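Complex shown without one protein chain; remaining protein chains in place.
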Amino acid sequence: MANYNESEFLICLASKLMEDGTTAFVGTGIPMLAGALAKRMHAPNLVPIFEFGGTGASLEKLPLGVGDSRTFHKAVAASGICDIMETACRGFVEYGFLGGAQIDCYGNLNTTVIGKYWPPKVRLPGSGGANDVASFCWKTIVIMRKHDARAFVPKVDFITTPGYLTGPGAREKAGLPPGTGPYRVVTNLALMDFEPVTKRMRLIATHPGVKPEDVVKATGFELLVADQVGTNPEPTEKELKLLREEIDKDRYYI
Amino acid sequence: MANYNESEFLICLASKLMEDGTTAFVGTGIPMLAGALAKRMHAPNLVPIFEFGGTGASLEKLPLGVGDSRTFHKAVAASGICDIMETACRGFVEYGFLGGAQIDCYGNLNTTVIGKYWPPKVRLPGSGGANDVASFCWKTIVIMRKHDARAFVPKVDFITTPGYLTGPGAREKAGLPPGTGPYRVVTNLALMDFEPVTKRMRLIATHPGVKPEDVVKATGFELLVADQVGTNPEPTEKELKLLREEIDKDRYYI
Amino acid sequence: MDVIESGIGELFQPPDPDGFREWVHTRKNTKMVDKVMSEQDAVAKFVADGDYLGTELYGTVRAPMSLVRETIRQGRKHLRVAGQGVHEIDLLLAADLVDTLDITYIAWEVYGISSCLRRAVESGRVKTTDWSNGGITWRFKAAAMGVPFLPVRSMLGTDTLKYSAAKVVNDPFTGKPVCLVPALALDVGLIHVHKADKFGNCRVEGISGFVHEMSRASKKLIVSTEEIVSTEEIRKYPEQTVIPYYLVDAVVEAKYASHPGEMCYRYWRDGEHLQAFLKDSADPAKTKAYLDKWVYGVKNHAEYVDLVGMDRLRQLESEIGAR
Partner (left out) sequence: MDVIESGIGELFQPPDPDGFREWVHTRKNTKMVDKVMSEQDAVAKFVADGDYLGTELYGTVRAPMSLVRETIRQGRKHLRVAGQGVHEIDLLLAADLVDTLDITYIAWEVYGISSCLRRAVESGRVKTTDWSNGGITWRFKAAAMGVPFLPVRSMLGTDTLKYSAAKVVNDPFTGKPVCLVPALALDVGLIHVHKADKFGNCRVEGISGFVHEMSRASKKLIVSTEEIVSTEEIRKYPEQTVIPYYLVDAVVEAKYASHPGEMCYRYWRDGEHLQAFLKDSADPAKTKAYLDKWVYGVKNHAEYVDLVGMDRLRQLESEIGAR
């Protein structure tokens, strides 16, 4: 096993999910690192979109928030949140990268409260733009830094951000744009997709050294397992060097 | 009687209705001339607002349309039609200056069709921004170049632009913002307001040499007459000089 | 929130946000690719018979006149058109290419009313549905926002509403009546700008009219530009990009393309040309002669510019106000 930590693995894997020449909503944290890495590796023409207005920034320096000046440095456009969210609502943004405190088998996310709504046991930040991103993007990719039964729960305490809601057809019935929804879940253990018929989360690849049954056991709901479970690629030396020496040299994340 | 024509009289009278330091929607034609004159006479701080985005232009040169470059020459802001119309909808525009082919006793205006809707006997330009202006401005001032029974009709063929609709309370009932409506009508013969209780058009002043009964006779509906009918002031030499030598030296209107 | 009133006008282009999304997903390219092409190619590729077409700003001001002339030259028919317009829509009507009009205002402002419109509508050849200028722009804005309608507080109480396709409902928050205008997405939008790069990132100087709304409400979008600038320049002032590249299908370089209208900070309107057309347009034969000379009689915008003549254009440049 090469010399890398879980965060580095997560970032490199998320980065590989970013397609060249496409548009992707980039949230604070891992998605920004993954975007910066993708632009330096296989996806120089990735168009990162930030919710407060930046479109197509160079990502030469790591943004520390979705509105900071690095989100529109050498961008092709710098507008505002309404323009960006409405652009996504019209279907122009392919990918949305999100995180959460809790996730269920349909990919519904909680970043609002632990416990009852008010007063809550733990007050989390709230939706931010996540609800909008997951409503509008064609493919939502969820990044969870810790794959365990506290995070992967049968029922989230609060559906902040829509996955497939209660299952097949539920998004469309609620009025969300058709053809959208969670696409991948990346964790410190594995990569999941959503089984097309039931829209339930399904294990498709594990990290080197992780067995499918480890992932199933770490999941608080019944995780489907694909017929063929692959193995995720390890970070390369080049990726690690870029991450450590350029992208996150202040070590906010890695 | 001094040496001036009907258009010049109309422009000078409309100009006097423009208050210094206030905001006014300025439509193509007479309102533009009146605005340019007002800014040079008593209202240097008039803020002319043009529907396609110009706010606070200098009006050094006469605009020929509501979107041309003179509508935002040395303006304080140059935005777009939505921003302007929404600003008016929020109550920021005091006056709106409009014209029409037909007007009724409640100040409803027709600029759409003569005859039935389709196919019409005469197809007129349509609302343009007039409907929006008259819906949103606190005070609408209508300028009619020819005061006769063809223009001042019992029932307009088409209510393009709202006056008081069917009478007191009708605007509010329809959902239009309260406290708005027609304020003055200026013609080649006289000045009218709207009687506060019935919201019907009322003669308040005639031009020099015009008798109240002449105006009543020229009106195709029963025109109310104020207890005291005044006389409108004639254009001054200074006003005429400005109009002829500066504002409309190409004689589009005068 | 019952519907209190429904306009009886025909809805020539019903709102369909999901259909728009599907179009974007399958037909638009979010890659930055070179889209520079001739006006002939742009119109041939992206304007089809029966299309619902829109233009911005309007006939005498920053209008895509060269693209309108090319559309006529190529004989696109049965167009449905959103009309706040002057010269550009008059030409389409004169060439008899329009079937239906969502009309807010078609006339010649300071110069007078439109004979082409009168002939087309009074003869029953062109069907109309009426709106206010605000109303139709909010329809574009609804499409630009990706929603099926927007609430507006004008048009209420009037025949403009009755003969539109708007609806009136009681707002569920305040209980008061409010007008809902349906989203209007164009099959094809034609827009003329001051500057664009080869990918379609565009800048407009002066007022923005409804360029923001219409560019975002167009399934296909052809942009003509006074000049092509580098993407490096675009990236230096990203806040000036009013149309980002992904909205654009074709970029056509066309200096003086707004002639005989004006282009702020560049050239003033050609008043003589406009007034001559307006006068001629009262007579169908003279209208045809105008088209024969200025549209059909030239191969492209370059020939049109030659026909107008550089002396005239330099004169118009000298007449435009500086900042």
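A, B and C are the chain letters, set down in written order, and residue numbers restart from 1 in every chain.
Keep in mind that, in the parts below, a residue touches a chain if its C-beta (ideal position, glycine included) is under 8 Å from a C-beta of that chain, and two chains touch if they have at least 3 such contacts.
Treat the numbers as computed from the prediction; the structure is a model and nothing was measured.
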item: Visible contact partners (per top-of-document touch definition) of the missing chain; value: A, B, C
item: Residue touching the undisplayed chain, where the options are A:48, A:129 or A:235; value: A:129
item: Per the touch definition above, residue among A:53, A:107, A:182 or A:235 touching the missing chain; value: A:53
item: Contact with the hidden chain (one of C:112, C:151, C:284 or C:309); value: C:151
item: Footprint left on subunit C by the chain that the document does not show; value: 1-3, 14-18, 145-153, 167, 169, 171-174, 176, 178, 180, 182-183, 204-208, 236-239, 323
item: Absent chain, residues of subunit A that touch it; value: 28-29, 50-54, 61, 64-73, 78-82, 85, 89, 108, 112, 117-132, 135-136, 158-162, 165, 170-171, 173-177, 252
item: Positions on subunit B where the hidden chain makes contact; value: 21-23, 45, 47, 54-56, 58, 72, 74-79, 82, 86-87, 89-92, 94, 136, 138, 177-179
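Criterion: only the chains that are shown with their structure count from here on.
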item: Chain-level touch network, classified as line, ring, star, complete or other; value: line
item: Relative to subunit B, chain with the most remote C-alpha centre; value: A
item: Subunit B-subunit C separation of Cα centroids, rounded to whole Å; value: 28
item: Length of the line joining the C-alpha centres of subunit A and subunit C, rounded to whole Å; value: 40
item: Sites on subunit B at which at least two other chains make contact; value: none
item: Subunit C: positions in contact with at least two other chains; value: none
